[in-house]
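A protein chain is absent from this complex, but the other protein chains hold their places.
Labels run A and B following the written order; every chain starts at residue 1.
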Amino acid sequence: MSNFLLAWIVLIPLLSSAALGLMYLFSIKIVKIPNIVFTLIGVSAPFASFWIATTFFLQMIGNSEIFLYKAYRWLGVDGYDIDMGFMADKLSIFMVLFITFVGGLIHLYASGYMKNDDGYGKFFFYFNLFIASMLLLVLADSPIIMFIGWEGVGVCSYFLISYYYEDEKNVQAGNKAFIANRVGDLGFIIAMITMFYYAGANGFDYINLEASMASVPPDVLTFIGLALFVGAIGKSAQIPLFVWLPDAMAGPTPVSALIHAATMVTAGVYMVARFHFLYDLIPDVGLIIAYVGAFSALFAAVIATKQTDIKKILAYSTMSQLGYMFIAVGLGGYSVGIFHVFTHAFFKALLFMGAGAVIVALHHEQNIFKMGGMKNKTPLVYFTMLIATLAIAGIPPFAGFFSKDEILLTAFGSGEYLIWIMGVVTAVLTAYYMFRLLFVVFHGSNYKEERKLHALNKSITMPLVILAMGSMFAGLIGVPELLGGHNLIGIWLSDWRNSSLHVAHDTEFILMAVNILAAIVGISIAYKKFFKYDMKIVPQYEGMIWNKFYIDEIYDRFIVQKIKKISIFISYKVDVNIIDMVVMGLSRSFIRGGHFISKLQNANTRFYAFTMLIGISVISTYLIMVMR
Amino acid sequence: MDFGILSVIIFLPMFVALLMLILPIGAKGTRNIAFLTSIIIFILVSLVYYNFELSGYMQFREHHTWITTYGIYYSLGIDGFSLIILMLIATLIPSAYLWLWDGRTKGYWISMMLIQTGITGTLFAQDLILFYFFWEAMLLPVFMIIGMFGTGNRVFSTIKITVYTIMGSLLMLISILYLGVAFFNNYGFWSFALNDIVQITNLTRTEEIWLFAGFMIAFAIKIPLFPFHTWLLETYSNSPTGGVFLLSSIMAKLGVYGIVRFVMPIFPELYKEFAPFFVWIGIFGLIYFGIAALMQINIKKMFAYSSASHLGFIVTGIFSLNVYGMTGAAFLIIAHAMATGGLFLLVGKMEYSLGIKAIPALGGIAKKAPIFTVFFAIMLLCIVGLPGTSGFVSEFLIILGAFGFSPSAGIVSAFTVLVAASFMFWMFQKAILSDSGNDVSQMKDLNFKEIVGMLPLAFLIIAMGIYPDWFFYKIEPTIQHYLIDILEIRNY
Partner (left out) sequence: MQEKEALMADSLLSYIALAMILFSIGFLGVIARKNIFIVYMSIELMLNAINLIFIALGRYYESMQPQVIALIIIAIAAAEAAVFLSLIVVLYRKKKSLNSDVFNVLNQKDAAHE
């Protein structure tokens, strides 16, 4: 058996990150190491993992084998063992494949994007560590090992978001991401521990948990399900913990691509799919998840329509697309949700990279209304971005169409029409704001100030082309049988399919038509308003939507400031004025008593002699009385 | 090991310190010899560790009469719980010496060696009077080191810590003497040996509660538990690096150790009865101190609160009455000692180079001192309890233990993942990362000695996070012994 190779999928990026980190320190302290060394190590690691994952993938085709590898006993208390174990089933190996592939391409892109940065080696250290954590998250065989990866992803994102740490704003964004994620982790850890006590008697890995889940009382199951979902909310930036996501754009663009496309934010979706044995038992919680997803999707899409920062638009679109995924997994269509994760990975990575290329070309300009006319200057970027935008808008046959269609089909088929309506409205809005972005940046009249554009090198453009092909064809693995496809993804993830779903073929066609119509409506509105947009007018937005419904301000005023006030109250009032007063008051009373008694020592010899007399008298009287 | 290895470990530093005091050797020579002594002790401790058998009982016993008339024995021994703290001391002290290498006077080094004698003695003593003796002996050099080498209002800090600790110690001394008399009345001969004291049967419930309170207050002040914590801020803020290092990483843990070693076997019933109270006071302290730390300007005060917060959590663990909570607490003792100790060394260096303790006056350190920042980040992530560091394993186990004690306690204690993160990352941003335009040009990166000193800590933090089981198997039998034989809890 070559199961130990599973561990190497994680270990390769981990070791390479360790090597990169040490080499970076060596490089800044002793002898400068050329960037090419960092590039070779850093970029090859995810592809090496991809290669290993492919061998497992090929072994899995056509059977339902699960690969398990227990590296060592991680923790053994009281005869209860938790192993550092890896598990590759169809879900996790599928995730690993596109994480490593898309992640690898982002690495390649980053090697071009970051090539003039001082901290080049450090950047790849974080990047590889990020990939390693994500792979551990996916390949873990028990919740606790998953949690290690889960938090590893969180802390890497912190360091990557605050990568340009000299600027305080960036570090604050990193802090915000980490704290919001931690709120989610709180839910995760509570769920994990409850699960440990109620279902962990036979072992804490997924296989045993699945077996013992049925014996858990239903209200405890609901509690676990909700607490776990809080974790997913934090990581996947859903309402109400999404606030970190737009700020996370403070990091370099490859970071945004990595966080948003294949890794990190999809971890929440993956977790719900991984715990499908739990959520299958509690459909009510699933419904809550679906509603949270639907609201987040709509909410983010509304905000995105008024944003001007290219990266923030993409950030909100990520949140919106994640909402779609949660609709799917909440309604039991785990395979559908994962399918959307897969297609989304391609087109979202592409969008971010394209945006990054534009930003680089324009010398770090991020406001879309200060760009314009990029179509002729960077045609390659334009065409790839166009493909990605069509994909996200849901135009067939691009990737996003098939997955989004299936999600809405799941919503409709489950009888949740409200969710379906929200999904369709979101689709309209998505098409609108994405094409708004595309038209303004690439078709709008030239930005007046003529500057020499920054040249784009091969390592930036090559991944764009590859991902563009992915965005075009990735959806084909999920072409429904209705259209003569085989729905390969559904067959591959057959354990994660919602089997109760039955929709008549006619309805299915109608739904599909509605989706396409929604996309076209969105595109045409955008076309009307923004095609050949006159770039002299930079719109000034204000109001609820531009200010993101004041959510940040509400959190700040009602949570952060309150806690700060309590903190000041505790540390400067309670501790100083009450607790310290009691103890130091005690000691001061001793000092005062000492002063009083020290008055007796007045340097008057005769007084001393007198007190001596008294003392001797008392003692001798006592002795006479007692000795008698 | 029949030559009394434990006695050698205790008294070697004191002997060397006294010798240095007599001999006309300068600060540098004293420092070199102090470092050599700490290395020798590390080797001796490694021998102890290697020869330690996997059982929950006392090993390496040394038992001699000391004051025959009153049954006071010179009695030493270690079990798994003391062993890990001993390993901790032996590892931390040489590391700290490397960090304190330059610019310290002879008196400083002699005080450090005397403190080492005090803390190892406290750790080994199996007789109540002997324990009290070392417990006080450990404090005297601490007073000196704060009073002589501290900063700010150091005399006031010294007075404050003295008032607090002496108050606690006196209560403990009274309890010890009362127990001795009770033993005499019970059995007709004097003994203060722990093994004898635990067999006292003639105490009424009221007496037991008062004695229990006497011990617990003494240890609660040392730990410190809410509401006995206010000495901590002044002391940590004004202590010199070596003093605050030993106080935070080792001495605070000896308070917890005292509870486990003495309170638990002497009053097992009360220990179980009052466990809910202490579990909740630990959790309360965790959150209270965590919130208080949020708005501290002085970086050392922030760490003081953070320390208190974690020690509250440790107390929750040891009172959770199950194997998860207690092993978790033992693990957090090590994890927290390494991380806090490391942080105080790092902050001490920053203070030494820049003369600044206020967080807003710092910033931009990361650019100036990258290796410093790397170590700082590792320690910080351990404090925050990030998986992959030892902090996570221990926090996870304690939450597990608290949940086993009562689900509500488990859920509330899970807030620990938020508490430390909120202020630690704010501090990291303000003080280390972002460039606030303050002049930090005096800041130097770590030199070779400092890197060597910090590496074992960083390595252990990560190794214990990735492969915790490797460190567990020596502790676990002891914890099982506590639970099954002493507390007589079978179905936890």
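To be clear about the criterion, contacts are C-beta pairs under 8 Å (C-beta built on N, C-alpha and C of every residue); 3 or more make two chains touch, one makes a residue touch a chain.
What you see is a predicted model; the values in this text were computed from it and never measured.
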*Touched by the hidden chain, which of the shown chains?*
A
*asked:* Looking at the full complex, which residue from A:64, A:215, A:376 or A:598 touches the chain that isn't shown here?
replied: A:598
*Kindly state which of the options A:72, A:417 or A:610 is in contact with the chain not pictured.*
A:610
*asked:* Just checking the interface: what residues of chain A touch the absent partner chain?
replied: 591, 595, 598-599, 601-607, 609-610, 613
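The rule is simple: only the chains that are shown with their structure count from here on.
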*For chain A and chain B, let me know how many angstrom lie between their CA-based centres, rounded off.*
37
*chain B to chain A touching residues, read off their complex*: 159-160, 163-164, 167, 227-231, 233, 288, 291-296, 305, 323-324, 327, 364, 366-367, 370-371, 374, 381, 386-388, 392-393, 396-397, 399-400, 403-404, 407, 410-411, 414-415, 417-418, 421-422, 425-426, 429, 433-436, 445, 467-469, 472-473, 476, 480
*Name, in rising order, each residue of chain A that touches chain B in their complex.*
25, 28-29, 72-78, 84, 144, 147-152, 155, 158, 162, 165-168, 170-172, 174-175, 178-179, 182-183, 185-186, 189-190, 193-194, 196-197, 563-564, 566-568, 570-572, 575-576, 579-580, 583-584, 586-587
